[in-house]
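The structure appears right after this line, and notes come after that.
The complex appears here minus one protein chain, its other protein chains still in place.
Now for chain A:
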Amino acid sequence: MKFFSSSSSRTALAAVRAVAVLTLVLGLGYTTLVTGLGQLLLPAQANGSLITNEQSTTVGSALIGQAFTDKLGNPLPQYFQTRPSAAGEGYDGAASSGSNLGPQNPELIEQIAQRKKSIAEFNKVPEAQVPADAVTASASGLDPQISVQYAQIQQERVAAARGLDIAKVRALVEKYTKAPDLGFLGEPVVQVLELNLALDQLQRG
C-alpha cells in the first residue's frame, strides 16, 4: 500500500488551499451576494417582515408569534390567544423550540388535559369544541397563527371584553384568515398579531 506516499503532502497542501478558496467563494462571496440582492430587491421580507402600529412603533413581526398575556402569564381576554409555546418562557425569539415530549409522556398528557379545561372555561365553550392546536405546543414555539376553529371559539369572548359588536370581530377574523397557498398547500390559518393589532386600532380609531 502506497497510501501515505510522497504525494500525500502535495494532496494535503491542495486540500488546505481548496478549503481556503471555497470558503472565500461559497462562504463570503455567496452570502454577501444573496444579502445584497435581498436587501436591494426585497428589504421588508429580508429584514423580518416587521409590523408597525399607527404611531410607527415596531410591535413585532408578521411571522413571529407573541404571547397576549399579563405579567403573570394570565391570558388577556381582549386579545385572541396564540398557542402554548415551548420557546423559553413562551414566545422567546432568542430560544425557538418545541416541547419534544413523546406521545405517551404523562407530563404532556396532563398538560393537554389542563389546557383543555382552562381554555374551555376561559371561552365558555364545551371542552369538545377546543381544537388540537389550542392545547399543543408548536414546533418552533413561535407559531404566529392559530386554526380557524380556535379563533372562532375566542371571538365572542374578545367581543365581550372589548364591548364590540360580534359581527365586527367576526369580519376582522375573516379578514385576517389566510387560505392555504394554491388552495391545498398548508392549512387555513388566522394571523393573530395582525388581527389583535386591527382590533386595537378599531377601538382607538
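Everything below uses one rule, namely that a contact is a pair of C-beta atoms (placed from the backbone, for glycine too) under 8 Å apart; a residue touches a chain by one contact, two chains touch by 3 or more; residues count from 1.
Here is the rule we go by: contacts and distances are computed from a predicted model.
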>> Suppose you had to identify the omitted chain by its UniProt name; would it be "PucR family transcriptional regulator", "Potassium-transporting ATPase potassium-binding subunit", "Heme exporter protein C" or "Succinate dehydrogenase"?
In response: "Potassium-transporting ATPase potassium-binding subunit"
> Which of A:10, A:124 or A:168 sits in contact with the chain that's absent?
Replying inline: A:10
> Where does chain A touch the missing chain, residue by residue?
Replying inline: 2-3, 7-8, 10-23, 25-28, 30-31, 33-35, 37-39, 41-42, 45-50, 57-71, 76, 79, 83, 87, 91-105, 108-109, 112-113, 116, 130-133, 135-147, 180-182, 184-187, 189, 193, 196-197, 200
